[in-house]
Each structure stands twice: as C-alpha cells, then as structure tokens.
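One chain of protein is taken out of this complex; the other chains stay put.
Showing chain A:
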C-alpha cells in the first residue's frame, strides 16, 4: 500500500505514473522534465500497482500519482482499477489524477461515463489529452507539474515586480532566496 505520509518529506518531489504498456508514460515523463519547474523532479513509472516491496525503503515519498487510461484499450482501464486498491485513500483528493488518452479516437471502448463515475466516487481529477500528440502531451505535462507543485507543498509566494525594484535599490543584508531549477533525473 502506498501512503503519502509514511515517509519524511524531502526537498525533491516524486511523481509516479501508472499505466499499462504502450500508453506513452515515458514520453509524458520526458515532457515533464522539459517543462520549467523550480524544484527537483523525480519521475517514476510503473505498469501497475502494487510496487515491488523489496525496494520500498529506497523509494522516495511519492507526492503525486497519476493513472493513465488509454480509452481505446479496455485492459488499461482494468489495470488502473485494480491498481487503485493499492493506493491509500488520502491520495485521492489532490494527490492523484487520471489521465484519459486518445479521447478523440473514433473507436473508444471504455465508456467515458464509467471513468467519470470512478473519478467522482474517489473525488479525483480527470485530465484529458492525447499522449500521442506532442502539443497535448506538453500541455498535460505542464498541468501535472503545477499540480505536483501544489501537492508536494512547495508552493511559495511570488514576488511583485515593483518590490524587486526596491530590493535592488536597498542594501540587503539577508540572502535573497533564489529558486534555481535543480538537476532532475528520471528513474
């Protein structure tokens, strides 16, 4: 069972992408790394849950889980439904989402209603977008990164443009915290 609070929070964030083979998890992960993110990003992918127990200790705390459903493949939906049983319920609100791919395809075999039903029951978000399409994938990646940012608790206050002006003029004693993007890796 994966739990969001059973490990200490770290400076880096971790997101887990769950989905059957060939749905485009890795392409999505690479796009997420391409987007601008002012924090260290650790992306993991899995075919299904539960994750193997032997490496559980090495694994970072997972801040966000997204389940990819390919709407043309009933299997991918089945896998996601089964995987959900191995996820703690505290992920549901705000720390997990479904991604529904290929919704514009003509031969849908998973009814949209059942996905919406499942999502409503668990109060999870559903994002739509074709993982095969580059523009849509990038758009999805951006949305995922911003959701991860929130769920990892890293949201910080922005600074006003005029205030920056003022800081530059004043002699500043304390260090100004600059949030530089840290090198990120995919595993």
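In the analysis below, a residue touches a chain if its C-beta (ideal position, glycine included) is under 8 Å from a C-beta of that chain, and two chains touch if they have at least 3 such contacts; residues count from 1.
Basically, contacts and distances are computed from a predicted model.
Student: Refer to UniProt and select, among "Large ribosomal subunit protein uL18m", "Mediator of RNA polymerase II transcription subunit 8", "ADP-ribosylation factor-like protein 2" or "Centromere protein I", the name of the complex member that is left out.
Tutor: The chain we cannot see is recorded in UniProt as "Centromere protein I".
Student: Which listed residue (A:27, A:46 or A:103) would be found touching the missing chain in the intact complex?
Tutor: Touching the chain that is not displayed is residue A:103.
Student: Considering the whole complex rather than only what is displayed, give the residues of chain A touching the chain that is not shown.
Tutor: 97, 100, 103-104, 106-107, 112, 116, 125-130, 135-136, 139-140, 142-143, 146-147, 150, 155-163, 165-166, 169-170
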